[in-house]
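My questions all concern the structure below.
Shown here: the complex without one of its protein chains, the others still in place.
Going in written order, the chains are labelled A, B and C, and every chain counts its residues from 1.
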Amino acid sequence: MLGVALIGAGFIAEYHLAALRRLPGVALRAVVSRDAAKARACADRFAIAEAGDSLAPLLARGDVQAVVVATPDDTHEAVATACLEAGKAVLLQKPMATDSAACRRMIATAARTGSDLQVSWMHRHFEEVEEARAWIAQGAIGEVTTIRLRNATPGPDWGAWFFQTARVGGGVVLQLGAHGIDLVEHLFGPIAAVSARTATLRPRRRLASGEEVAVGNPDSAWATYRLADGIVVSHEMSMIEAAGCDRFRMEIYGTEGTLWLRSERGRLAAFAPRRLGARGWFAPTLPEAPLGERHHRSWIAGLTGGATEDTALAGLRGLLVAEAIARSAAAVGRETVVEPA
Amino acid sequence: MLGVALIGAGFIAEYHLAALRRLPGVALRAVVSRDAAKARACADRFAIAEAGDSLAPLLARGDVQAVVVATPDDTHEAVATACLEAGKAVLLQKPMATDSAACRRMIATAARTGSDLQVSWMHRHFEEVEEARAWIAQGAIGEVTTIRLRNATPGPDWGAWFFQTARVGGGVVLQLGAHGIDLVEHLFGPIAAVSARTATLRPRRRLASGEEVAVGNPDSAWATYRLADGIVVSHEMSMIEAAGCDRFRMEIYGTEGTLWLRSERGRLAAFAPRRLGARGWFAPTLPEAPLGERHHRSWIAGLTGGATEDTALAGLRGLLVAEAIARSAAAVGRETVVEPA
Amino acid sequence: MLGVALIGAGFIAEYHLAALRRLPGVALRAVVSRDAAKARACADRFAIAEAGDSLAPLLARGDVQAVVVATPDDTHEAVATACLEAGKAVLLQKPMATDSAACRRMIATAARTGSDLQVSWMHRHFEEVEEARAWIAQGAIGEVTTIRLRNATPGPDWGAWFFQTARVGGGVVLQLGAHGIDLVEHLFGPIAAVSARTATLRPRRRLASGEEVAVGNPDSAWATYRLADGIVVSHEMSMIEAAGCDRFRMEIYGTEGTLWLRSERGRLAAFAPRRLGARGWFAPTLPEAPLGERHHRSWIAGLTGGATEDTALAGLRGLLVAEAIARSAAAVGRETVVEPA
Partner (left out) sequence: MLGVALIGAGFIAEYHLAALRRLPGVALRAVVSRDAAKARACADRFAIAEAGDSLAPLLARGDVQAVVVATPDDTHEAVATACLEAGKAVLLQKPMATDSAACRRMIATAARTGSDLQVSWMHRHFEEVEEARAWIAQGAIGEVTTIRLRNATPGPDWGAWFFQTARVGGGVVLQLGAHGIDLVEHLFGPIAAVSARTATLRPRRRLASGEEVAVGNPDSAWATYRLADGIVVSHEMSMIEAAGCDRFRMEIYGTEGTLWLRSERGRLAAFAPRRLGARGWFAPTLPEAPLGERHHRSWIAGLTGGATEDTALAGLRGLLVAEAIARSAAAVGRETVVEPA
């Protein structure tokens, strides 16, 4: 049995716990949150015995080998570092941190302690993403030339910290765009150069709690990326959309066809005459695994012996691209090179 | 009876003639093309008596009061100027010319001769565009904050000149993007500043005729626009798309809702709880007028006494924005101000 | 040049004339209607010289070799017979007549005079129908087992006669269902036996003209058919639908897949793993020929030497099935055998 605990009882906690509890060989041991009542309520929903507001007792437990860190972004480094030092494997919610320097320090800590450090890239594990990757690899759409990507939601109106520059400077780029940046690099390789524009188009917003907050960081961003191999990507990010996007929408254009993910044509749609033998749109039937199952199975498999992708390096890459977006936006759009990891 | 002639018997000729022949009070008199056989074939399809390869006899006819100029872009100025000087009203195919200076000269010629000069903006007259404009005016989606626009086709593979820098330097920006630029300014007002990237991603292509040509001008472009009133627009243009876009796809985001034009949800789809009294997507039933009917009726009405929009000024604006795109792309993305008309 | 005239200037006239005028080798000579003003207006829309309210002059013309008969159903026999006797080839609007006996008499007249008699089955020529037929023939969905078919519209509220039992007893079965009956037999072979229910669910209706009429014949019908080879078909017909059906909607179920025509998945959609090599829905790109072009080209080709299908026999079959529907409905649903042609 692998003992797992969750640190942070916010919105994303449900995603991790619902998936982990279905996995054989995993025992959910505890939930920790700064708010003890939230920790208790969350633990009760998943029949987890232990709940509390203190990290120390958790780190001392011998029957907890791995933790999911899902606290606010600006606390990631402190929490993850403590866990790594205590010998726990860590799955860290994205964005990895609020700047690339913190990412580098955590990676160094993991290397020194020998504790496993991963970043949680849930989008990679969606069935439509895996299926699209397979179609591209088979040459179904020829050579990929351009990508069109949007990450948009009405906004994370369940917490004030999302909108505070002092806590998370990147705004929509780190909150939503990080998913898209990782998808692009995961599927198509490193982003070499960035041109970007950012804006705060809704300067005040009302949270779900009724509280009205000032928005200090960008809620909208537009970037184009040049990849190492010549592909051009356009990437929109928005936290002020009333409706339209279901987490992300990705359009992949190739010399011989087109793939759309999460469009109105279905979770995946392909115009791929070369593969299908006919012109037209095809929406493959995808497996309907519960959300997060493939993701967490992959994490657990990696911890218990299997090979995994280096998702911590991808965590650092996400910050480096976000920092390039900020630099280009500050230079009113002038293209800037992404710093190497 | 208003006598109308067509100059240029290429791809777009059918669009104009099919619509004009349905209008009461319009008599189609002649088709002129450099290729006399093409002029004859085109005239025959619409039972037009006269066809030829010379402009002079046409300009001398007293029973032709108006002409549609649909020749290659780099001949627009010479042909239109001759027609205006001969006292003919001119409907000029977009883009108006290949640079803004030519546009200014034609506008001056029209002013001096008193001949009416219009540019053919077919997209303005699509039912979904007119309906979207009405919804926005009624406040159905609140204040518009951002626009997402794509103009893409597999490419105009029916003529080599489209891809020759010496003839039409703007490439995809003038061929396809001009439609989107006009839609944005028509619906939302002037574009103040531009940040852009362009590329030629398919450097050689095979025409429908089988001929292979080198591509000298951009076949792909990405721009963001700041409008005078703060709206931000992203605009993609592509002539290398295998499938996906039906002339254009436009997404309009407002503080209270979303409008999509030409998406898989229908020609127009609205998420507009404020107007509909419920959350969800609505696809209004649109009138099914034959393509081009509203457009040409509007032109004829303008000529015969009604008021019209100044579409020649919009023709100039299109070139000014295209030139700003080229300047910003040359400055690797740095935002540049659009020169005033 | 084949000289063609149209008899009947109602709703369907536009369909025939718009298609015929595009065909090379066809000259539109005249429009005849009981209402001379309607004939004139219709002729003007298509630049046809002659218009009138009398059949005799038309029948006497030597430069008219073929006529389209598009008058009310209960006048079909008299008009078509006169034309056949005058040596004209006839394309008769569906339903062929109001009972099978009239159909048999017209077929006999055609045989005796040697004049060509065809019935206008426009649905057969839709691209999605032809494409579906090809997929089935290739075994893309295995053996066909069942068909689900709906013909529905808000109703033909442009004429009172549609709703009068004395004139057209079959109601929705003849007006709309006839299309579906022909499609079934055209694609899958003869209907052997019928079980049916009919109803008049909107006993009074307001015409487009404002006039309110009593409805004497069925506006709703439900039938199941057993085909000669064991396929079972369900067929719904409605003239009281507010929205939902675009002329027809047909679902074809086979042992290995499914084909849908005119559904929200597209004009044709196929679930055909055997052919596509993958599970999922595919919407083939269909040619976009103008409505009616293939239909009328096929008619003209048949007249000028090519072979044609025997659409007059299919006209008779339509009435025989409609009569079986009426018999079964009178026997409160008991299955009845279709009388042989």
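Here is the rule we use: a contact is a pair of C-beta atoms (placed from the backbone, for glycine too) under 8 Å apart; a residue touches a chain by one contact, two chains touch by 3 or more.
Treat the numbers as computed from the prediction; the structure is a model and nothing was measured.
Student: Out of B:23, B:276 or B:332, point to the residue that touches the absent chain in the complete complex.
Tutor: Final answer for the missing-chain contact: B:276.
Student: Which of these, C:74, C:157 or C:241, touches the one chain of the complex that we don't see?
Tutor: C:241
Student: With the missing chain put back, one of C:113, C:258, C:285 or C:298 would touch it. Which one?
Tutor: If we include the chain that is not displayed, C:258 is the one touching it.
Student: Could you list which residues of chain B touch the chain missing from the display?
Tutor: Within chain B, the residues touching the omitted chain are 266, 275-285.
Student: Applying the definition given at the start, please give the residues of chain C touching the unseen chain.
Tutor: Output for chain C: 141, 145-146, 148, 150, 195, 197, 199, 201-202, 220, 222, 224, 230, 232, 234, 236, 238, 240-244, 251, 253-258, 260, 263-265, 271, 279, 281, 328, 331-335.
Note that only the chains that are shown with their structure count from here on.
Student: Determine the chain that sits nearest the middle of the structure, using the mean of its CA atoms as its centre.
Tutor: Smallest centre-to-centre distance to the global C-alpha mean: chain B.
Student: For chain A and chain C, let me know how many angstrom lie between their CA-based centres, rounded off.
Tutor: 56
Student: So which stretches of chain A touch two or more other chains?
Tutor: Only 279, 281 qualify.
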